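Structure provided below as structure tokens; questions to follow.
Not every chain of the complex is shown here; the ones you see sit where they belong.
Think of it as A and B in the order they're written, each chain with its own count starting at 1.
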């Protein structure tokens, strides 16, 4: 690999409850650079000085279809993509682009309070509640492993069974319950996986979530290559005192350093 | 069992520090139904579709004595009671009503930062700091098991010894330290058991408390019948960004699904 493009995605048209995640990218960049912390990840890598990390700017569109096209521009065998911001609907077109570019298959690690497996939500099959139904139908990944889930209803349980999704619900979570991967993975991180005490700035407060440390641990123990990643659903409109923004910036550092290493 | 009545209790006359818990019931119902989450508990039960759960409305009184009477109306061998809101003083009359109705004895699982065993508090033997002294004097339960306690003073320690209360203090807490019950239990959940980071909306901030997940785990591992339960001391006046209200609604779903199963 030669580089990682960091792309802000200014898109939240598929949010069901509140808008806001389209505003996330410049705010996360601000928290990363505001001097409250340094640019080292916890593995000792200096993200601010990594020549392989290239800022691809912010991508703004109201046309869902353009997200896939934009991702295709930035992904190649030599170039990874890390996206910042947006609602969770963007993961489907981005994963589709990865599938198109990469000849080898990959698995997905999906960290979320919700399984996002709805066939449709409020009449839209591309809602932020649906991306992983589309991913599985399209056979875009070999395995889908979900952690942090704590809102499974009957429909989503049936979808999970139909698609063979491996779910580690929050109620049974421990770090060692996450299965070993044997292929490279795509990492999709929904900020609402984290408890609202640590991440109030999300559209859906779902208590009983991860501590900030638990999510960092999940990222740090990944031992296969990450071919691409997104960090979605940070909603600055609901944040308090910048706490969620600072956490998103920290997680961005951890993910990028893991993608590089 | 044929049903569970859900009763809001609009009463906080016995709060020692701040009023507010009387305002809790409509707000918790609001967070339950506002569309930010669904109505499934984590065990897969759909609380919104459980015909055995009957809304008994909100009960407002300034007369402490009427609480017991109201509870007696709603409890029978076939009908359980779950109360929502109020300060902790309400647990004594409600447990007394359970004792009167049930021919078989039961134990109590009490989750709280405080043991609430004062003989009197500011001259009132029925203060929210006293209910479990009254319960034990009245021999209303076989065993009283308290978890999350982190404010024991000399007087309360002596009261606990006198009454044989089993206390798992927060400083020694682990899930497995909670003793096995052999009788059905009454569950009394004071929201201030949870750390103020997760539950700022309580009258008494007592740091060093449970995470939201730890309280959910305590509920989920209960393996004897719950004959009745209360969720008390949520004080909306002190909440931030609705975080405590959403947590109370989540805990309500977990408790109800456990009472049903």
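The working rule: a contact is a pair of C-beta atoms (placed from the backbone, for glycine too) under 8 Å apart; a residue touches a chain by one contact, two chains touch by 3 or more.
These numbers come from a predicted model, not from an experiment.
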(Q) How many copies of this one chain make up the entire complex, given that 2 are placed? (A) 6
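Basically, only the chains that are shown with their structure count from here on.
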Q) Where the CA atoms of subunit A average out and where those of subunit B average out, how many Å apart are those spots? A) 37
Q. For subunit B, which residues are in contact with subunit A within the complex?
A. 35-38, 40, 42-44, 46, 195, 197-198, 211-213, 216-217, 220, 240-243, 246-247, 250-251
Q) Which residues, counting only subunit A, touch subunit B once they are in their complex? A) 17, 150-154, 157, 169-171, 195-197, 200, 203-209, 211, 238, 240
